[in-house]
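Every protein chain except one is present and positioned as in the full complex.
Here is chain A:
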Amino acid sequence: MASVTVERSGVLGTMRAAWAAMGNFALLGIFVGLLVVFSLTVPHFATLANLSNVLQRNSIIGIVACGMLLMIILAGFDLSVGAVGAMSSVVAAALIVHVSMVAGIAAGLVLGLIVGLFNGFCIAKIGINAFVATLATQVLVTGFLFVATAAQPVYGVPEAFTFVGLGKIGPLPVPTLIFAVVAVLIWALLRFTTFGHYIYIVGGNRTAARLAGINVDRVTIATYGIGGLLAGVAGIVLLGETTIGQPASATDWPLSAIAAVVVGGVPLSGGVGRVGGAVLGTLLLGIIANALNLLGISPFWQPAVTGAVILVAVGLDSYQRRQRERR
């Protein structure tokens, strides 16, 4: 009798483990499934040129999403990444035209970092809620940018600079390589550094983290700093795509990046999340948009479909979580 029970619990245990593992890989499964379905049904989808195009188009959001992931694990987010990206590309454009390429890139990145650190400072030290702090920064940065440029785009970036945004190494677009490097770095940060481990605890429970002896403020400020820096990186890549420093660009970044992370199975409540989720979320939304495009469906449909995908993906995840908690 006893052995029967043991065996049954063993089988049940295995089944449960399998289910849990499936939960982890469900997103990957959906992604691969969609790839297969689109390859079979959508004309021109499964061509090297198209897939390379999909990667190129989604790399910028992917870079931003990697930073957003950190802030979401920290139980926050950053609405200013779009403004920071636009600022970085405009400032970089101006400096590339008037000073040098190195100075332009450096200035774009440093400015992004500074705005990110400022966001972190407002949230950690002053205690402003992340939504309000980053919303205010976004408006503030956009405002400065419009004043400084009189809302005029900055032209004159040399053609050679487009390598950053449109270039290719083999079949791989340069932005995608940058995205990959960023993703690997963030993965390593979360896995191998104390700072990365702290992000999970601080995001999971600030009070607990503080009482456990973690410098919560420093972790918060550094996390938003990285978020800002990556928005700066994305801004430089954007400049490489357009060669125009456009103050009004990148307004859709914050919400697109949050959507990518959330579709990647990372809850906004903090304390959990993986880089793989953010990357898959980005690509999933990317191939869906691409397929709609190839099928000749009006681009006006795209936001609606994205919205539906977010609701379905997050809805399934939340529902599953609730069922698990009841057990």
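Note that in this section contacts are C-beta pairs under 8 Å (C-beta built on N, C-alpha and C of every residue); 3 or more make two chains touch, one makes a residue touch a chain; residues count from 1.
What we mean here is this: contacts and distances are computed from a predicted model.
Think of the chain that is not pictured: of "Heme exporter protein C", "GntR family transcriptional regulator", "Anti-sigma regulatory factor (Ser/Thr protein kinase)" or "Sugar ABC transporter ATP-binding protein", UniProt labels it "Sugar ABC transporter ATP-binding protein". In the complete complex, the residue from A:Thr194, A:Ser298 or A:Gln323 that touches the missing chain is A:Thr194. Only one of the listed residues, A:Gly203, A:Gly264 or A:Gly281, touches the absent chain: A:Gly203. Per the touch definition above, the residue from A:Thr47, A:Ser269 or A:Gln320 contacting the chain not shown is A:Ser269. Think of the hidden chain as still there; on chain A it touches residues 191-195, 197-198, 200-201, 203-205, 207-215, 267, 269-272, 324.
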